[in-house]
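The complex is shown incomplete by one protein chain, all other protein chains being positioned as in the whole.
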Amino acid sequence: MAAKDELGRAGEERAARHLRAQGYIILDRNWRCRQGEIDIVAQRDDVLCVVEVKTRRSVRYGHPFEAIDERKRRRLWRLAYAWTAAHPDAARRREIRLEAIGLIGADADTAQLEHLVDLL
Amino acid sequence: MSTARTWAVALTGVDGHLVEIEADFSAQTPEFTIIGLPDKALGEAVQRVRNACTNSGLDIPRRRLTVNLSPASLPKHGSGFDLGIAVATAAAGGMLSARAVRGTVHIGELGLDGRVRPVAGVLPAVYAAARAGFERVIVPHANAAEAALVPGIEVHAAASLAEVAALHGADVEVPDVDAVELAAPDEPETLPLDLADVIGQEEAVDALIIAAAGGHHMMLSGPPGAGKTMLARRLPGILPLLLDDEALEVAAIRSLVGEPVMKLDPVVPFVAPHHSASMAALVGGGTRMARPGAIVRAHRGVLFLDETPEFQRAALDALRQPLESGRIEVHRAGFTASYPARFQLVLAMNPCPCGNYGVRGAECACPPMSIRRYASKLSGPLRDRIDIDLQVARVAAARATSGERSRVTSASARERVVAARGAASDRLRGTPWRVNGEVPGERLRLGVLRLPATVRAPLDRALERGTVTLRAYDRVLRLAWTIADLAGANSPGIDELGRALFLKKGLLA
Partner (left out) sequence: MLDDARLLPLAERLRPGGDPVETLTRVAWSVLVEPGDGTAGALVDAHGAQEALEIACRDDGLLTPGIVTPAALAEARTRWRPRAQAQAVMEAMTSCLDVGGHLMLPGDDGWPAGLQDLGPHAPLVLWARGDLTSFTAGPAVAMVGARAASPYGESVAADIAGDLAGAGAVVVSGGAYGIDGASHRAALGVGGVTVAFLAGGVDRAYPVGHHQLFERIRKGGLVVSEVPCGGAPTKWRFLQRNRLIAAASLATVVVEAGWRSGTLNTAGHAAALGRPIGAVPGPVTSAASAGCHRLLREFDAICVTNAQEVRELWDDRALDAPSQPRVDPDRVRLLDAMSTRTPRDAHDLARRCGLSVDRVRSLLGLLALDVVVVQTPEGWRRVG
């Protein structure tokens, strides 16, 4: 696995841990379909959260959140609908929300973590 | 996430309007948007502010940033909002005191490196801030001198964003930067021009004084080397000095044009554009921002158009609006800027294309058709505005080099002009006009200013006979009043009428 991918994987782990600590229930990880991949699907209260995780070693090439632009967000919404179509029971009558977790640091466990709730 | 506010100034024409800059971070993925009718240059502020902040040690939160410039409906131009936007952003991001920036006006462009760069129009902007009651304004270092000319407001000159941030309580290191300077002014300091330098042209000097006393627009006609330019350049020296607020207005215009303004100049401006100048250079307008042209720079002063027939027709036509109303409008895509432009016009032309027509001892090579065509390049409406038609002849070489000086100095002429203008403004109190040159014909022909029949008789007869037009009639009356004012007479008599007729020859025109 490339170092980048390793960092990415480690970041996702960290993100999942963070969510659980916040009271989220992880429903799915790395769900793939033709349109792309969702990093984490979780649920909190009665809301379904589609979470995009971005990890960076440093902000030298931009803040992780800067990667989540308009185009990316639209794709995330499409992916979210695709997931709910594939999982009707889990999605039934639940509100959907986009979220983002950004990690900055060479070591995922100690990296600075930022969590954006309810992206537009 | 929080919001912070500070102030900047938007300019329309010479007038400044206070603009409130509101910066707001929301919990969204990073995006930087400026709203409130910014133009393209303003829109690019995003890049400049972002980089400048980073390079100043101001860590802006990576969140969605919306900057609003209100009032929302006022179009805003240029890069002068950069500093304010950066400051509001930093305050909204918690990096400096929001309270401190709330009551301060910020003006300046930001370089990517964080240096504060000069912008045009700082003087009128600071003037507007002072008028609006603000006590403090921060301006680029290069514009500090002009900002200081505005009374009643505290001016801080800043060289870098870091400096400004630190001023507002930010925990940043202020680097020792070389402040961005304005380019040195083009024209070197010139020696004051004196009327006494003009020799052998008593009639012309007299006519110049009359032009100054009554605000009469003037045409100088004569061969090259006769001294038309020399005369025109001495007109500002005999016009009354500007009052403080007038000098401030003139300085504000120079600031708008982007000229460095170091002090208030009490002598009226003298602007002499070349006949090949573009419409934009004459009237105003840049590619993106409306920048006033030569006509506006001549406001409260003298506009000299040497070789008038060589100017584009359209350029000469553009003079009509300001001559009529004292203002000029510059149209750009989407908005119109209006500038003050009340000036005294001096036109100059050769007697013919080759310049030798009617010159003693010279041969004119022009065919009569081309002489007529040359003279007719001036439109009727423009000619109508010219009260004084002066023929300037070459002075004999012997006289010119004799070292002889005329007895009339600029200082003495200016005294006479000021006294005459005082008499005129007393008489015109309560009317919209201040000098005789502005008074329309009907006011002089009818009403209290009407001259007794015995004085008017020769003019009336000529009008009946058709040897003068009504416009020429009015011009003669205007000049006669100025001549009377200069002589200290209560009203013009037959002598003053004769003098006025002498000045305005070519009566059929």
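Letters A and B mark the chains in the order given here, with residues in each chain numbered from 1 onward.
One rule holds for everything that comes next: a contact is a pair of C-beta atoms (placed from the backbone, for glycine too) under 8 Å apart; a residue touches a chain by one contact, two chains touch by 3 or more.
Keep in mind it's a predicted model, so treat the numbers as computed, not measured.
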Chains on display which the left-out chain touches in the complete complex: B
Among B:H77, B:H141, B:R291 or B:R499, the residue in touch with the chain that has been omitted: B:R499
Residue in contact with the excluded chain [from B:Y339, B:Y357 or B:W481]: B:Y357
Omitted-chain contact residue, chosen from B:I60, B:A212 or B:V468: B:V468
Residue ranges of chain B at the interface with the undisplayed chain: 202-203, 351, 357-360, 391, 393, 454, 457-459, 461-462, 467-468, 494-503, 505, 507
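Here is the rule we use: only the chains that are shown with their structure count from here on.
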Contact set on chain A toward chain B in their complex: 63, 65-66, 68-69, 73, 100, 114, 116-120
Chain A contact footprint on chain B (complex, rising order): 27-30, 62-63
